[in-house]
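Notes to accompany the following structure.
The other protein chains are all here in position, but one chain of the complex has been omitted.
For chain A:
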């Protein structure tokens, strides 16, 4: 399983909550909106999915969506 995050930049208000929660997974770009950062291999996929879901649930504008695929 592989989890990926996507930020809808039309919804993002750049509050930076995602970046503070995990700066490995999200960063604010120069224009102030958030970007999801792809993680390299070697991470526990279950833990990563849980962490991404926590952050998406806390996003004040609902701008983060998480998708999972079966591929490695």
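Methods note: a contact is a pair of C-beta atoms (placed from the backbone, for glycine too) under 8 Å apart; a residue touches a chain by one contact, two chains touch by 3 or more; residues count from 1.
Assume contacts and distances are computed from a predicted model.
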Name of the absent chain as recorded in UniProt (options "NAD(P)H-flavin reductase", "histidine kinase", "Sn-glycerol-3-phosphate ABC transporter ATP-binding protein UgpC" or "Cytochrome P450"): "Cytochrome P450"
Chain A, residues in touch with the chain not shown (by the definition above): 11, 13-17, 19-21, 32, 54, 57-62
